[in-house]
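These notes are about the structure you will find just below.
Note that this complex is displayed minus one protein chain, with the remaining chains in position.
Entry: subunit A
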Amino acid sequence: MRSCLLLLPALLLLLTLPDTRGRYNDDFDDGEDLAEFDDNDFAEFEDVNEDPTVEVESEPPPKPAPSSIPVEDDEDEATVEIEDGQDEFEDADAQDQDMYSKYDKDEFEGYEKTNSPFKDTLIYQDVPAHLQNSWESYYMEILMVTGLLAYIMNYIIGKNKNSRLAQAWFNSHRELLESNFALVGDDGTSKEATSTGKLNQENEHIYNLWCSGRVCCEGMLIQLKFLKRQDLLNVLARMMRPTCDQVVGQIKVTLNDEDMDTFVFAVGSRKAMSRLQKEMQDLSEFCGDKPKSGAKYSLPDSLSILSEMAEVSDGVMDSKMVHYITNHADKIESIHFSDQFSGPKVMQEEGQPLKLPETKKTLLFTFNVPGMGNTSPKDMDSLVPLMNMVIYSIDKVKKLRLNREGKLKADRNRARVEENFLKQTHAQRQEAAQTRREEKKRAEKERIMNEEDPERQRRLEEAAQRREQKKLEKKQMKMKQIKVKAM
């Protein structure tokens, strides 16, 4: 049994020794090196015999570094191996256990667990960041993810706040609306025209409400335009430039002529008035003068009036309106009554004949929610009186009638505007008519060409020629007539 035990390690050693020598040979593949060490394998190594561990220690640290000294390292390897082998060969009995533990020391060339704190003139290369296995090196990524989480949190909080504000507004106005309109809340999709009693959510910050079924008006579309609280970028931008929520109510009056007389009128904050005058088609055409101050009606200085004529202002600004407006001047952004409302000025495309834009009789109200962005649901109650004003305006506009003079003026204004418009587009319309005529001619010619039957071709050509002749004659007649008239 003991002999077997002795044999095993011996066999192993025999295996390792040629291996080391083989490695030794492999490592020194260059011919010159082999020649050097051929005679006395251990001659070179006798010098370094004293400190075999030093060379051993120098092995592991430079391993990750580029191996600039391969030859010396391999020498040390060989040294260690052979020395160790010799040692173990001598103390075979005593080191049975060690041998078993060093069973596969071949795999650990040059790496010994001997401890020697010898560290001079060693260059420690930094381990690259992605091999470091520490989270700290990824701090940029952690920052990014934190930013994303913050954005998501803000989205949820902002969305909830906007939704709560919208609900608060609706709750405080529900009674008033339901007593005035037969249909409160409609999204246009359901078959039956039943009140949904809910706001339409168009966006995370825009809510719509459609009310209909009342005398004097077709319907009322209320749009709650909240601040974009769900977008973090917007929140940060608002910190620079404070803005406030808006309640935009657009009331479309019925097209029945009786419901609204012909006038254009607007009142609101100075900034809003100057902006609207530039932007809105009807205000720019009918209210040419600059916004006037409302001092005549004892309105606060912050408000100004745009009106087609003085009579209109007098008619609209009765005592009750003035009372409403004065009390809530800070919340009123703009109030716009118009029978020629067609929205903001449209940028005209080149070469396209303009058609007079469609107009609708409209009353437009824009209110600012108090709180300047930091609104709470309670602030919505303060808007109820403004809604009362809206309802009052609807009824009032129906009753407001211009006197004869005013009516004449208004009609003249409208005719003037239409004429201007036609003049402007005259050239364009002419061009369009010309192109149409040419197209027709071309189409006819093509038809004639395509006719296979020569007889028919000839006949069609003759017909076309006759038509041309007639046209020319007509023109000549007209010219003659004009000349005669001129004379």
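Keep in mind that, in the parts below, a residue touches a chain if its C-beta (ideal position, glycine included) is under 8 Å from a C-beta of that chain, and two chains touch if they have at least 3 such contacts; residues count from 1.
As a convention for this text, contacts and distances are computed from a predicted model.
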Per UniProt, the name of the complex member that is left out, chosen from "Zinc transporter-like protein", "PAT complex subunit Asterix", "Serine/threonine-protein phosphatase 2A 56 kDa regulatory subunit" or "dolichyl-diphosphooligosaccharide--protein glycotransferase": "PAT complex subunit Asterix"
Touching residues on subunit A - with respect to the absent chain: 128-130, 137-141, 144, 147-148, 151-152, 155, 176, 179-183, 186-188, 193, 201-204, 210, 212-216, 218-219, 221, 228, 230-233, 343-344, 388, 391-392, 395
